[in-house]
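A single protein chain has been removed from this complex, and every other one stays in its place.
Letters A, B and C mark the chains in the order given here, with residues in each chain numbered from 1 onward.
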Amino acid sequence: MTLTLLYFARLRELFGTGREQADLPAEVSTLADLVDWLRGRGGVWAEQLAEGRAWRAAVNQDMAGPETVLNEGDEVAIFPPVTGG
Amino acid sequence: MTLTLLYFARLRELFGTGREQADLPAEVSTLADLVDWLRGRGGVWAEQLAEGRAWRAAVNQDMAGPETVLNEGDEVAIFPPVTGG
Amino acid sequence: MKVAVQTEPFDLNAEVAALYRANPKVGAVASFLGITRDVNAGQGLAAMTLEHYPGMTERALERICREAAERWPLLDVTVIHRVGELKPTEPIVLVAVAAAHRGEAFAACEFIMDYLKTRAPFWKKETTAEGGKWVDARESDETAAARWSGSSQDRGNSRGS
Partner (left out) sequence: MKVAVQTEPFDLNAEVAALYRANPKVGAVASFLGITRDVNAGQGLAAMTLEHYPGMTERALERICREAAERWPLLDVTVIHRVGELKPTEPIVLVAVAAAHRGEAFAACEFIMDYLKTRAPFWKKETTAEGGKWVDARESDETAAARWSGSSQDRGNSRGS
């Protein structure tokens, strides 16, 4: 499964990228799986996406929870809690 | 006791005046007494200030109740419930 | 704090900017604009005439603003109320409240409007094809003002900007 991954704000800066295409192994089917897979990259990925850290995610531009199922071509965004207004 | 009496809006129109100087008999000491005395004029006065009709009053530009004591030279305004905004 | 009763239109941009331009602590401006409605949807209301009680009106508005400033941590308040003849879709009243955070700005703005509606001596007269008619007071306005009595004093204090 290939996904477009987007990162914003603090995470964009720390990850050193705002956008990537990721080819995921077959065992990744939910948002929780994806985050787990990203943590496997170690370093800032493991640190920023660790249990207990506050982050939010959207799938195809709708807010999504850990159980959200991912599909080929989805746009998945991971970002800090929002602070607009 | 001499008072300045002011009337506004519907009451001003019905009473045919917006302002008068009134010389009151000695038995008038509160706002309730004054209104009673005005009712004694009969006609629109008795009708508009009758028990159960909605009117408001201010003494020296502060909202006042029936028990408010009046003093020489006071400015007493009688008017319908307010409808600004 | 600015309180004005006037026949002329006011400039929303200028009035609101005056509340935040000079004070970098302002993070929130809540404002309310009351507009002359054409209740008959174009069929009749030609104009609205607003009468007031000069002197008492300004005092009442100032008192309402002071009460709001005692309840919430406000940075500035402006109230402008027009009198005289107003056409449909013309603004009648502006209440604008500046604060650090939005909760108190919203609460104070609504509080001031609710009190203004019941305690500031203004009276509206509608002019329609059939002639003039004084607008009746609404019981819902008394209800709205009454809800600020009692335990709601802390409303709006716990929220962010």
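General observations
Everything below uses one rule, namely that a residue touches a chain if its C-beta (ideal position, glycine included) is under 8 Å from a C-beta of that chain, and two chains touch if they have at least 3 such contacts.
Nothing here was measured: the structure is a model prediction, and the numbers come from that model.
The hidden chain makes contact, of the residues C:S31, C:T49 or C:T127, with C:S31. Residues touching the missing chain, restricted to chain A, are 6, 8-10, 12, 54, 58, 61-63, 77, 79-85 (touch as defined at the top). The set of chain C residues touching the chain not shown comprises 11-13, 16, 20-21, 23-38, 41-42, 88-89, 91, 100, 102-103, 105-106, 109-110, 113-114, 117, 138, 140-141, 143-144, 158-161.
Please note the rule applied: only the chains that are shown with their structure count from here on.
Centre-to-centre, using mean CA coordinates, chain A is 72 Å away from chain B.
Chain geometry summary: the mean Cα position of chain B and that of chain C are 27 Å apart. Among all residues of chain A, none touch two or more other chains.
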